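A single protein chain has been omitted from the complex, and every remaining protein chain is retained in its original position.
For reference, chains read A, B and C in written order, and residue numbers begin at 1 within each chain.
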Amino acid sequence: MINIVSETIDIAEVIASVGDPSAGAIDIFVGTTRNHSSGKEVLSLEYQAYEPMASKMMEELGEEARRRWHVKAVSIVHRIGRVDIGEASVVIAVSTAHRKEAFEACRFLIDTLKKNVPIWKKELFADGEVWAGLQE
Amino acid sequence: MINIVSETIDIAEVIASVGDPSAGAIDIFVGTTRNHSSGKEVLSLEYQAYEPMASKMMEELGEEARRRWHVKAVSIVHRIGRVDIGEASVVIAVSTAHRKEAFEACRFLIDTLKKNVPIWKKELFADGEVWAGLQE
Amino acid sequence: MISVKVKLFAAVRDIVGSEEKILLVPNGSDSGKIIDVLAAEYPQLRRWKPHLRVAVNCEYVSSDHIVHDQDELALIPPVSGG
Partner (left out) sequence: MISVKVKLFAAVRDIVGSEEKILLVPNGSDSGKIIDVLAAEYPQLRRWKPHLRVAVNCEYVSSDHIVHDQDELALIPPVSGG
């Protein structure tokens, strides 16, 4: 399941989507929106994506994880639009025979997604809003 | 949430239990029962625990993770009794401000649980059953 | 001259005030040139240039990548998904 959605991500559904009787391990990463950034209170967040390219890259990343870590199944779901504090903006799930591979593949996927996949986060503060990314 | 249960683990509930508005990352490990072990087909599994000691150690492990990785919240739920193939035997969830700590703490928790927490798995094969552990 | 579509995102979209622009540029233009053409019209883009990656048809390309008629480009400011 590779998906970009504008509603709440159903985490249980994402996990179920990587279920496999030959898998012994599932690692799941959930990115959630924080109430603080750069020392200031964040009121809410908004995500924007270049959808066709982001979907394509997420598919390619999933394929790369399959090849490199003998992944049984991988799902990546990113939410766009407004996301309230504490809600999931991204969910990545990876199933493998053994846990080491699940952790490594999941870590690779979120690290690479954050570095390269064309999605942007706008943080709304009491005194204005700012696109994250350049400062980091 | 530190728990030993004899029914299906509600993974979504475990994840929700570590939600925190100051957390930006949740890593979740799900151990699932595999249909193969030592090259043979596994029909089902049964887990046994020394419950008071297992609970105490799981609490202590959670505390250690909090101290070492600035964990916001941690939950560890292990299932005992019969567990069918593909079902979750253990779910560990860790929330942190940043993802590196979530992955490291979660990895530490499952590695240490598997090494030290007094829980045992019996694998039922077509031709008999065996307690895992000694061979590994 | 060739015609390319340029998709705009995040801070760059806010500066241009539009999700995409259709640009007419000389044959043989590279992706860096596309940014210059837009920056001529929107001077605030100049300070962004060193931070922008360019994608052509949903693939990142280098700044000397030659664009073709009907290509879909995207200016990619530093990403912050996840």
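To be clear about the criterion, a contact is a pair of C-beta atoms (placed from the backbone, for glycine too) under 8 Å apart; a residue touches a chain by one contact, two chains touch by 3 or more.
This one's a predicted model, so the numbers in the text were calculated from it and none came from an experiment.
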item: Touching partners, among the displayed chains, of the absent chain; value: B
item: Chain B residues touching the omitted chain (full complex); value: 31, 47-50, 52-54, 56-57, 78, 89-90, 110, 113-122, 131-134, 136
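Note that only the chains that are shown with their structure count from here on.
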item: Chain whose average C-alpha position is farthest from chain C's own; value: B
item: Whole-Å separation of chain centres (CA-atom averages), chain A against chain B; value: 23
item: Centre-of-Cα separation between chain C and chain B, whole angstrom; value: 48
